[in-house]
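Removed from the display is one protein chain of the complex; every other protein chain stays in position.
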Amino acid sequence: MMAALLQSRYGIVLLIAAGIVLIPLVTPSTFYLRVAILVYIFSIAVVGLNLLMGFAGQVSLGHAGFFGIGAYAVAVGPTHFGIPSWASLLIGVALAGLIAYVVGRPILKLRGHYLAVATLGMGILIAMVFTNEARFTGGPDGMPVPRLVLFDWVVRGVTTWYWVSGVSLVIAAAIAVNLIASPTGRALRAIHDSETASHVLGIDVARYKLVVFVISAVYAAVAGAYLALFDALVTPVTAGFLRSIEFVTMAVLGGLGSILGSVVGAAVLVVLPQMLTVFHDYEHIALGAIMIVFMIFLPAGIVPSLGRLFGRKFS
Amino acid sequence: MPEFLQFLFSGLTIGAIYALVALGFTLIYNASDVINFAQGEFVMLGGMVTFFAAAAGVPLPLAALLAIVVAVAVGLLLHRFAIEPARGASAVTLIIITIGASILLRGVAAVVFDKNFHSFPPFAGTTPWNVGGATILPQSVIVLLGAGIIVVAMWALMSMTLIGKAMVATAANKLAAQLTGINTRAIIGLSFAVSAAIGAIGGILVTPITLTSYDVGTLLALKGFAAAMLGGMGHPFGAVVGGLIVGLLESFGAGYISSAYKDAIAFIVILAVLFFMPNGLFGKASAERV
Amino acid sequence: MSALAVDNIGIGFGGLTALDGVSFRVGNGEIFAVIGPNGAGKTTLFNIVSGLYAPSKGRVQLGVDDVTGLEPHRLAQRGLSRTFQNLQIFFRMTAAENVMVGRHLHESRGILAQLLALPSVWRQNRATRAKADELLAFVGLSAFADRPAGELPYGALKKLEIARALATEPRLLLLDEPAAGCNPVETQEVDAVIQKIAATGVSVVLVEHDMKLVMKISNRIHVLNQGRTLAEGSAAEVRSNPAVIEAYLGRRKGEADAQG
Partner (left out) sequence: MRVLRLATAAAALLISATFAQAQIKIGSVLSVTGPASFLGDPEKKTLEMYVADINAKGGINGKKIELIVYDDGGDPNNARTFATRLIEQDKVDALLAGSTTATTMAIIPLAEEAGVPLINFAGAVQAVSPVKKWNFKTPHTDLMACEKIFEDMKKRNITKIAIIAGADAFGKSMRDQCMTVIGKYGIEVLHEETYQPRDNDMTAQLTNIKGKPGVQAVLNPGFGQGPAIVTRNYKQLGINVPLYHGHGVASKSFIELATPAAAEGVRLPAAALLVAEKLPDSDPQKKVVVDYKKTYEAKTGQPVSGFGGHAYDGLMILVEAMKRAGGADKAKVRDEIEKTKGFWGTGGVVNMKPDDHLGLDLSAFKMLEIKNGDWTIVN
């Protein structure tokens, strides 16, 4: 039954939704809910990045930049321009999409490691603006973020955010699944395997790379805005280079080309540091070692590698 | 004019460090197609091991030698226990492994050593030399000389020795190299060892100027990677030129434009170069056979 | 009016002339073969015609339109499709999905509708799949439809590329060594498929080393040697052309000399 569920188109979305509904029933304290919220928020960004990396085969080491644009939008908009949070969120997401659109055109011509270094540069430039333009962003110390208010309803509290982020993740995953099963999704997967063949079959390769880059930037910006609103503060760390690396690690660890993998990858990298605190000073040694071991034994990522393992066992 | 010279000296010194890191990236990449994000940790090991060995009473030259040996050992271990078992995995999987290795090595350094900054005395005195109104430290000259010697030695190794030629052959075509009887596994291991040694030597040379700590590697890896790509991945000469250019951009950017945005200036130039030369300054376009 | 007109085409790579002054015309529904020794410039010619390379001189015409230097996806819109000598299969997708990608130009591509998976997108997906199944049946690959392309045998992949190229509904189809690496049975199947395609009115341009196949199915043959046209004509004409014989045999002699 599990296998059938995983193979059907929305099975994975249902599985994620079921997990989101069940987790609050078994958690002893709201601390666990906070961890779950972080998993969901990061998952949204990683699902988007996975569309770009796992399906279209284009790497990005700069997605924290888009994440940061979403986060700072909900901080700067209400604080400096009096724009309501929900409108700031939309503006931030649109801005991230726009920047991805403008920047994506030239840099998506690059391939492989060159694309990696170009996106890395882009992310660092964005983060640098957040650090240096202190009049608007509060500089390296960051700034507080006002609460999100929707029609007089103040979105606050762990339980509320649990459901907001959980439902958003389900929607984000469903949209991603829709995309993959559409002509655009097929075009993206085709580009991953052979740009030449895709091009000859009538696919406007440059345009589709741009489309998925913009979509993934939008995912990242939404996630960034959520994190800022939930934490009620934002700092340049949010948009930093290490966060970009973290996103890529989550996507690869969970499994490129797997929506469920994105959620699993995010969950592992959010929950693992919480568990590793028992190692005290040896925390980072353990984290590094676990990453290496995971990648050696599950080289395609947790979900696809395990899927293959069990698939072979049952068939 | 003195300002210009000062910026030039500063940029070349910093650039030499980036160049050595970029060279390390290039060697490993050529042999194994792996982008080794733990490259900066070799530089860290060079400085930290030397400092702690010296602090424990080992004479400085011996301490430096010990540091190189430790770094080479770590490089070989990294290859044997993290890269080799993942043979056949995709490029990004291997990258994540090296990121994991970098976190691990930093963690080990924090526990074995400490989290403070350290330095040891320069090799040739502290009195700066005056050149055309600008000043340069003797140690900076040593760094530049050292980088130069490493580059020449690498060139000699590659073009004059059998092992070097085997490395070049492995880089060009692994399968063909295997068929001619080259033990490509050993060659890849060797490239990790040489890379680690270069990183460690770089770390030893620059620590008297730049100081070192358990976590200096991250940023060096970042800049070195950018430099290697600017030069054209897989091109040793390009890596060195790329490193020097990034260093010069930073120092001239900080001096003439804005110190707050100096890193931005370097990256904007890199983006512009890649826009016109998508394979870096010296990289060759790889034509796809269809 | 011809389906394809190539006019005085030339291209060089780094000072090396790969093609120079090549011209030919392909009629509607014709099977047209391009042959020549290795390095004659056949694949380069295909790459120019399909828009992967821009020629340094000359003109390519599809029907009445000058299409020189247009990007491949624009050429696909104008009814050109091709297969590849070095397979360009989408290995991460199933056989059916490979062919479905070929339907790209015939699908409506509103991104919003796709993100929301509106009923129209579902309907369209079903129609695309049906068309893909039809084409897989046409090339004899129905049994492989839902298998990952990576698991298919080599001969099947050759046919899969043809089915995928046909999915774009081309008026002109370029086949780059469709029988290379196939066993005699598979070669016969490919032969039959090509003839069936031509029978539907699609013009086929073929690069192939299997002379038996070429001589059997081609209406006309164009011979290249070292980037230049050597001869053009029917199978019988080409076979008896002294220059062609010299190029094939003389080249071997030259190689033997160089080695000796």
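Labels for the chains are A, B and C, by order of writing; each one numbers its residues from 1.
Here is the rule we use: contacts are C-beta pairs under 8 Å (C-beta built on N, C-alpha and C of every residue); 3 or more make two chains touch, one makes a residue touch a chain.
The structure presented is a predicted model; accordingly, all values stated were derived computationally and were not measured.
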- Of the chains on display, those the missing one touches are A, B
- Of A:Leu115, A:Leu227, A:Ala267 or A:Ile296, which one is in contact with the hidden chain? A:Leu227
- Would you mind spotting which of B:Phe81, B:Phe117 or B:Phe275 touches the chain that isn't drawn? B:Phe117
- What residue numbers in chain B mark contact with the hidden partner chain? 2-3, 6-7, 9-11, 13-14, 17, 110, 114-119, 126, 128, 134-135, 137, 206, 209-211, 213, 215-216, 219, 251-252, 254-255, 259-260, 262-263
- Task: List the residues of chain A that touch the chain left out of this view.
- Result: 29-31, 34-35, 38, 131-132, 134, 139-142, 144, 227, 231-233, 235, 237-238, 273-274, 277, 280, 283-284
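Heads up, the rule we're going with is that only the chains that are shown with their structure count from here on.
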- Using each chain's Cα centroid, which is most distant from the centroid of chain B? C
- Note on the structure: Most contact pairs found between chains A-B
- Message: Rounded to a whole Å, what is the gap between the Cα centroids of chain B and chain C?
- Response: 47
- Cα centroid separation between chain A and chain C, in whole Å? 41
- Measuring from the mean C-alpha position of chain A to the mean C-alpha position of chain B, what distance in angstrom results? 31
- Task: Would you give the residues of chain A that are in contact with at least 2 other chains, written as numbers and ranges?
- Result: 196
- Query: Which chain B residues reach two or more other chains?
  - Reply: 290
- Item | Contacting residues of chain B [partner chain A, same complex] | 35, 82, 85-86, 88-97, 99-108, 110-111, 218, 222, 225-226, 229-230, 233, 260-261, 263-264, 267-268, 270-271, 274-275, 278-280, 288, 290
- Note on the structure: The answer for chain A against chain C in the complex is residues 175, 178-179, 181-187, 189-190, 192-194, 196-205, 211, 257
- Which residues, counting only chain A, touch chain B once they are in their complex? 53, 59, 106-107, 109-114, 116-118, 120-122, 124-125, 128, 132, 196, 241-242, 245, 248-249, 252-253, 256, 281-292, 295-296, 299-301
